[in-house]
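Scroll down for the structure; my scribbles are underneath it.
Yeah, one chain of the complex is gone here, protein chain that is, but the others are all in their spots.
Going in written order, the chains are labelled A and B, and every chain counts its residues from 1.
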Amino acid sequence: MIRDITIGQYYPADSVIHRLDPRVKLLGTLIYIISLFAFHNIASYLIAGLFLAVIIHLSKVPFSYIVKGLKPILFLLLFTVMFNLFLTPGQEFVRVGFIKITLEGIKTAGFMAVRLIFLIIGSSLMTFTTTPNHLTDGLEKGMGPLRKIHVPVHEIAMMMSIALRFIPILLEETDKIMKAQSARGADFETGGLIKKAKSLIPLLVPLFVSAFRRANDLAMAMEARCYRGGEGRTKMKPLAYKKRDWIAYLCFIVYWTLLILAAKIN
Amino acid sequence: MSIILDHVNYIYSQGTAYEKHALQDINLKIEDGEFIGLIGHTGSGKSTLIQHLNGLMKATEGCIYYNGQDIYDSDYNLKELRSKVGLVFQYPEHQLFETSIIKDVKFGPSNLGLPALEVDLRAYEALKQVGIGEDMIDLSPFELSGGQKRRVAIAGVLAMKPEVLILDEPTAGLDPKGRDEILNLVSSLHKENKITVILVSHSMEDVANYVERLIVMDHGKIMFDNEPKKVFTHYKALEQIGLAAPQVTYVMNRLKECGQSVNTEPTTVDEACEEIIRWAKKKGILLT
């Protein structure tokens, strides 16, 4: 059920992409996403697609696994495509009853779909190849300068890391409570909106109680292990750029240059 | 009345890398009024099995009949089945959610759509059965001690008037006194209310003391299904799958190995005591 969602879940493998510094991957993903919105001509999409294909290949994450991750957003994708397909004004292509499909509509819908798919794959590649801890480490270090303007960078990173640790536990717990209440005749499926919302109370109350209990326990366990914020902490896995990270940055510069060139030629 | 499992198979996440054959060709008949113990180490499939009995999980293959009716028939009322086969999960106190004890216990029966008066009656009766006094019923369940919370949670299932009561490790995390209270409660429900009980447990001592029939599971299969005494004679096979017999069974077997003429059947302290005294008298250590 809920556990089948693969989007954003770490895929363990030993690849050059896995070994990259998380800061590179974070910044790289950002650059890639911006590129998808900054350039929209066929050539740029081709370059973006090719670039993505190369990274997928290098990452050793099976393509089928990545496609599976797209499933949950299928609805969103269809919706966007439909929306663009039917509502873009322009030259008529076909007409079925009152529905008019325009050439421009097909074009935007197609671009939209490609852009969305690239976006999702691009960003999920980051999470596929980076452990949540590595990711938060990257965020912590990458956002380090923000500390000067009193952003609690370490705390934010710690919160994210703990959230990631407890999401699967709480999902499992949700499953368990749902079953336990179903065994008492609870019905989570049928009925109108209000009835459905009401039926969630027996699920949500125990879930919150449990989450608070866990939070309390965890806080105590952390204090017992001498946790007192980011001050004076050392790192087991400190981040340091290696040669491959600089090469990766270079690749992004080349990628961006190619896009600009493609746009110019167009 | 009975529950029959006919060639039941269950496979988790079929077709993925996590595929697991959790139940393999289970054939089982549970008669009315039995007191059954279900043991097996973690991951042996016992939790999966009990969730099939009230229709929370659906077999990948095979059929389950409750009182002769196929529960997978499209017109079978699964909700009614869940009220007839009450399932108390591990740490059941974690599902309490209402603002008062009595309201929480009413949750089950009111889901069955019973008249308000009947719901009240059942809730009061269930709380009485588990030994929660009337002076407490308006308290918040979150104010109770661990053992009390658990009894309230069990009352929540009892209020549905189940014919079969399944308890998944009802004593986990309780201290010895709390454990005895729960087990005595379960035992009296079986004796006085004639409820069929299936007790999932990790404690060999507990099952030896209470149950009449013992089912041992391993790797999704039923390995033994017999009287506890008979099952515990296979203590060596039990050890191989990470289980054991009660300590006193070991005492008797070791004595026998040392050449003493004792019966190795005892599985409870009382039985073992009686047998050793008999042996001592026969040997002339104790005067008759």
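Criterion: a contact is a pair of C-beta atoms (placed from the backbone, for glycine too) under 8 Å apart; a residue touches a chain by one contact, two chains touch by 3 or more.
Please note the rule applied: contacts and distances are computed from a predicted model.
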item	value
Absent chain [UniProt protein name; select from "NADH-quinone oxidoreductase subunit N", "Energy-coupling factor transporter ATPase", "Methenyltetrahydromethanopterin cyclohydrolase" or "Ca-activated chloride channel family protein"]	"Energy-coupling factor transporter ATPase"
Residue, one of A:15, A:41, A:80 or A:133, that touches the chain absent here	A:133
Contact partner of the left-out chain, one of B:12, B:72 or B:250	B:250
Residue of B:68, B:113 or B:176 touching the missing chain in the full complex	B:176
Residues belonging to chain A that touch the chain removed from view	131-133, 161-162, 164-165, 168-169, 213-214, 217-218, 220-228, 232-238
Footprint left on chain B by the chain that the document does not show	41-42, 145-147, 172-178, 202-203, 205, 242-244, 246-248, 250-251, 254-255, 258, 260, 269-270, 272-273, 276-277, 280, 283, 285-286
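As a convention for this text, only the chains that are shown with their structure count from here on.
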item	value
Inter-chain centre distance, chain A versus chain B - centres from mean C-alpha coordinates, in Å	43
Contact footprint of chain B on chain A as seen in their complex	4, 173, 176-177, 179-187, 201-202, 205-206, 209-210
Chain A partner contacts - residues on chain B that touch it in the complex	13, 51, 54, 56, 79, 82-83, 86-87, 89, 92, 94-97, 107-108, 111-112, 142, 156-157, 160
